[in-house]
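Apart from one protein chain that is not included, each protein chain of the complex appears where it belongs.
Letters A, B and C mark the chains in the order given here, with residues in each chain numbered from 1 onward.
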Amino acid sequence: MQKKSHRCSRVVLAVFLLLLLLLLSVGVPNAQQEETTAVPEDTSAQAPAPPTNVKAYDTPNDNGHSITVTWTLSADDGAGRKNVVSYEVLRSASPDGEFELRGMAPAGENIFEDKGAKEKSDANYFPPHKDFYYKVRARSDGRYSESTVSAPAFAYGQWYHKGKTPVVVAVLLFSTFCLVFITVARKGKKLYIRPLAGIEAVDEAIGRATEMGKPILYILGLGSADMIATIASFIILGRVAKKTAEYQTPILIPCNDPIVMAVAQETVRAAYLEAGRPDHYKEENIFYLTSMQFAYVAGVNGIMLREKPATNFYLGKFYAESLLLAETGSLAGSIQISGTDEIAQIPFFVAATDYTLIGEELYAASAYLGREPVLLGTLKGQDWGKAAVMIALLLGALAATFHFQFFLNLFTVKL
Amino acid sequence: MSSELIGVWIGAFLTLGIFSFLYKDNPFYKFSEALFVGVSAGYWFVVTFWQYFLPKLIDNLVLAYTVLTSQGRVDYHWVYLLGGGLGVLMLLRLFPTVGWLSRWSLAFIVGTTAGLQFTRYLESNGIKQVQGTILPLIVGGSLNTTVGNIVIVVGTFCGLIYFFFSKEHKGAFGGAARVGVWFLMITFGALFGYTVMSRMSLLIGRMDYLFQIWLGLY
Amino acid sequence: MDQGHQEEEKSFWEKLLSIDRRIIFLFITVAVAVPLFFRLSLHIAVTPVAEGVYQAVQSLPAGSKVLVSFDYDPGSMPELQPMAEAFFRQAFRNDLKVIIMGLWPQGPLQANMALEEVFKDKDIAAKNLKYGVDYVNLGYTAGNEVVIDRMGHSFEESYPKDAYGTPIGEIPLMRGVRNYDNIDLIFNLSAGYPGTQEWVQYGVDVFHVKLAAGNTAVQAPSMYPYVQTGQLSGVLGGMKGGAEYETLLGIPGRAVRYMFSQAVSHAVICLFIIIGNLAYFSLRRRRKSQMEVQG
Partner (left out) sequence: MRREVPLVLTAIVGLTMIISHFIPPLNMLKDLFEDWFFIIAAFAIYLGILNLIRINADKVYKKRSDWPFGVVVILGFLLITIPGLFFSGGRSFSDLGTPFYYLYDHVYYPLSATMFALLAFFVASASYRAFRARNVEATMLLVAAFILMLGRVPIGDMITAWLPEGYRMGNAADWIMDFPQTAGQRAIMIGIALGVVSSALRVILGLERAMGGE
C-alpha cells in the first residue's frame, strides 16, 4: 500500500513536469497594436547634443517581457553645455512608425529597462518575440534632441537565470548532504546528537505534573502551521503528548491559529493512539482562542492563573508575548521549558524560564526526541552545511585579506 | 460632548481597564479583555473581507464572467475558481465527515511556503550573510576595523560551532563552542537592552495619552 | 551575636527578593510618569546608522520621489510615529514627493495621523501641499512580501487605485511612476513581519532600490548586518532613533521629550537588576557558609 502510493505520486510528478515542459515550449507569440503618442520635435540651437550609439537587446535572465536599451551619453551631459536634464526612451514596432514614450532615465545614466506586464489582458502587456525599434532623446527644459533609431530587438524568456548559479549550487549541495544522510540513517546507522538541556528535562517535568495532579500547558507559539519552528514544535508535542497519555496527565493547548489547532489535534490524537489510550484524548483541550497577539496572551494568562499548570512549554514562533507568558507562568509557579527561532525573544526566555532551546536547537530537539531517520539525517546534513559555510568563511576571509577577487566572486548572486 | 471627546474617554476607560490587571485579575480587566478579543476578531474579519477576499477572488471571477458575457470567450481568470474552491475546502473542517478535505488546502499552503522559503533563506540568510562575513582580517591603517573584522569572523565561526549537533562539545571543539556561546550571550544581552528600551517607549506613549490627551495635565 | 546579625541580614535579603511585584510596578509607573512633567533637553548623541537615514533623504534633490511603507500598527506608535512625523517634515521641507503605502492594514492610517500632525507646522502649511501632487496615500494591499516583489514590475498591479479609490493613472504624482525604477528612495517604518527584512530581501536584493528604515528597538539590531553589507542605507532604532532623527533635523519633537522618561526608566531597571543580584549573591554566600559550618 505504502509502496503503491509512492509510485503513484512519482508518476503524477513526472506527468506534471512533462506538462510544464510542453507548456513552456509552446511559447506565447502574439502581436498587439501599439498606442502611439506624438513626439514633439525641437531641434533649436539650444537643444543638447543627441545621445548616440543606441543599442537594444533582450534583458537577460528574465521571463521575456522586457528589452534593455543602452546609449552613449549626450556630449552635453555633465560636459559641454551641461544642459541635459534627462533621457526619454521611445519605442516603435517599425523603424519609421510612430514612436511611443516608454520611460525616462536621469542625466548621467545610459541604461533603461523597458518592462511590461506578462498578461495579455494587461494594458501594459509586453509581447515577447516581436521586433521593436528604439530611440533615445536627451531633454533640457522642454527641448529635445533625438538619437537615430536602434537596430531591432525582441524580448524572449530565458530558460535559466545565470546570476543565480551560486544559489543553484547551494541548493544542490545541501540537498545532497541531507538526502545522503537520510539514506544512511534509514539503513540503521546510529547518528549521534549531543544532549540538549531543555529536552533532558521533559520527562522530569511531566512526572512532576502527574504527582501534583495539575495539567500541562503547551503553547505552540504565534506562528502558522507552515513555519519551521511550529513544525518542530508539532514533533516535540507528539512526544510530550505520548508521555502525558502514558501518565494520564491532561494537556492543554490553546491555539492562536485555526490551522495550527487542527494539526495539533491530529498530532495529539495520534500520540494517544500510539500510547494505547485513545479513550483519554480530549479534543476540547486543544482549542482556538483568537488570532490577535495580545488577546491571545490575555487568554493564555487567564488559563495559567486559573489552572496553575505544573509545566508550561513554549516551543515555536514567539514575538513580544514571550516575556508576558513566561512571567505569568513563573508567577503561577510552573516549571517552564522554552524554545524559539525568533532571535529577539530568546533573551527573555533565557532570563525567565528554566530551560531554553536557542534557535536551531529547537529543530535539533525535534530530531533528538523523534529519533526518526529523516530528522536525524537532515540534522546531520545541516551540520555538513554549517561545515561548508565555515570553510567558505575561513577561505573567504583569507582571500579578502590577500585580495583574491576570483574567490569572492563565487559568492556573488545577481538578481 | 463631541464624538471625539467621547472617544478619548472610551479609550482612557479601556486603557485603565487593561492596566488594572497589574493590580490583579478583575471583572474590569476581563471586560476589556473580552472586548479586545471580540473587536480584534471583527477587525480581521472586515479587513480580510475588503482586502483579500474581494480583490483576489471575487474581482477576478467577476472579470472572468464579464469577459464571458461580453466577448463570449472563456478567460484565464476562471482558474481562480480553483483557488476559491481550495479556500472553501478549508471551511469544511467545521463538518467532521468531510473535514479531511481541508487537508488539500493545507497542503497547498504548506507547499507554497516551503517552496518560497527554500530559495529565499538559502539566498538572503545563507549566501548573503556568508558574503557579508567574508572580511579582510587586516585592514591597513584602521585598528578599529581590523579588530572588528576579526571579532566578526571569529564570532560567527565559533557561533556556528556551538550549533553543531552531531559532535560532542569536547576539547578544542568544545572550547570554540564555548567562545561561540559567549558571542551568543552578548548578542542576547544587546537584544535584551534593546527590548527594554522599546517596551518603555510603549509605556511612555500610553502615559502620555492618559496625562495629556485625556486629562490635559500638561 | 554574630549569628543573630547574620540571620537578620538573611531575612532582609529574602524579604527584599520576595516583595510583591506590584511594588516593582509602582516604581516603574513613577519612573515613567514623573519625568513626563519635566521639560529637560538632554544632549542626544547621533549614531552613524541614524545619520545614514538622514543623509539618504537629505541627499535627494527637490522633486525626487520617495516611497514610504508604513508597516506597523498602533502598538508601535510611540516608537515609530515620531520617526514618521520627522520623516514627513524632512521630506516636505526638501520638496520631495511622497508616495505612502502599507503592508500592514493599519499602516496607512498611521500615515494619515502623522500627516495631520505635520500639517500643523506653519512652514509646511505655508507650502500648501496638495494631495495627489505632493503626496499620495496608496493604502494597504494584502500579500506581504509578494506585494514588494510585484511592485518591482508594476505599482499598478498591486495598487490599481489609491486609498480613496482614484485610479492611480489619474493621480498627477503617479504619472511616470511605473515601478521602483522611478523611485529615488524607499523609507520603511517597520515593527515586524512583513517589514524591513522583506524590503531588503525582495526590494533591495532583487530590484536594487535604495532603502532606509525606521524600526522598533527590538527589531533594529537584526538590521545592523544589512547596514554593514550596504543593503540598507541606515536604520533608526526605537525612540532613541526618533530622537536622533529629530536632533539631526533640528526640530526637537516628542521623541526628544520622551527621552528623559526613557533614561530614568532604564536607570531604574538597571537598579533592579543590581539589587536582585546583590540579594541573590548574598543569599548564596550565606547558604555556602552555613553549609561549611555544618560540615
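Note that in this section a contact is a pair of C-beta atoms (placed from the backbone, for glycine too) under 8 Å apart; a residue touches a chain by one contact, two chains touch by 3 or more.
Computed from a predicted structure; not experimentally measured.
Enquirer: In the whole complex, not just what's shown, which of B:63, B:109 or B:139 touches the removed chain?
Expert: Residue touching the chain left out of view: B:109.
Enquirer: Go through chain A and note every residue touching the omitted chain.
Expert: 2, 5, 8-9, 12-13, 16, 20, 24, 61-64, 118-119, 157-161, 164, 167-168, 171, 174-175, 178, 182, 226, 228, 231-232, 234-235, 238, 257-259, 261, 263, 267, 287-295, 297-298, 320, 323-324, 326-327, 330, 341, 343, 347-348, 350-352, 358-360, 363, 370, 372, 374-375, 378-379, 381-382, 385-386, 389
Enquirer: Taking the full complex into account, what residues of chain B touch the chain not shown?
Expert: 3, 6-8, 10-12, 14-15, 18-19, 21-22, 30-50, 52-54, 56-57, 60, 79-80, 82-84, 86-88, 90-91, 93-94, 100, 103-119, 121-122, 125-126, 129-130, 132-133, 147-148, 151-156, 158-160, 162-163, 180-190, 192-197, 199-200, 202-203, 205-206, 209
Enquirer: Residue by residue, what part of chain C touches the chain that was omitted?
Expert: Those residues of chain C that touch the unshown chain are 17, 21, 24-25, 27-28, 32, 42-45, 47-48, 73-77, 105-106, 108-109, 112, 139-140, 142-143, 146, 150, 163-165, 221-222, 224-225, 228, 237-238, 240, 259, 262-263, 265-270, 272-273, 275-277, 280-281.
What we mean here is this: only the chains that are shown with their structure count from here on.
Enquirer: Count the C-beta pairs in contact for B-C and for A-B, then report the pair with the higher count.
Expert: Pair with the higher count of C-beta contacts: A-B.
Enquirer: In whole angstrom, how far does the Cα centroid of chain A sit from the Cα centroid of chain C?
Expert: 24
Enquirer: Express in whole angstrom the distance between the two chain centres, defined as the mean CA positions of chain B and chain C.
Expert: The computed centroid separation for chain B versus chain C comes out at 16 Å.
Enquirer: Could you tell me the distance, in whole angstrom, between the mean C-alpha positions of chain A and chain B?
Expert: Their C-alpha centroids are separated by 13 Å.
Enquirer: Identify all positions of chain B at which a residue touches two or more other chains, and write them in rising order.
Expert: 123, 128, 131, 187, 191, 194-195
Enquirer: Indicate the residues of chain A shared as contacts by at least two other chains.
Expert: Counting only residues that touch two or more other chains, chain A contributes 294, 343-344, 413.
Enquirer: Which of the residues in chain C come into contact with chain B in the complex?
Expert: 22, 25, 28, 32-33, 36-37, 75-79, 105, 140-142, 200-201, 205, 216-218, 220-221, 225, 228-229, 231, 237-240, 254, 258, 261-262, 265-266, 269
Enquirer: Can you list the residues on chain A that touch chain B in the complex?
Expert: Those in contact with chain B are residues 119, 121, 166-167, 170-171, 174, 191-194, 225-228, 258-259, 262-263, 289-292, 294-295, 298-299, 302, 305, 343-344, 346-348, 350-351, 358-361, 364, 367-368, 379-380, 382-383, 386, 389-390, 392-394, 396-401, 408, 411-413.
Enquirer: For chain B, which residues are in contact with chain C within the complex?
Expert: Listed in rising order, the residues of chain B that touch chain C are 22-23, 47-48, 51-52, 55-56, 120, 123-124, 128-129, 131-132, 187, 190-191, 194-198, 200-208, 211, 217-218.
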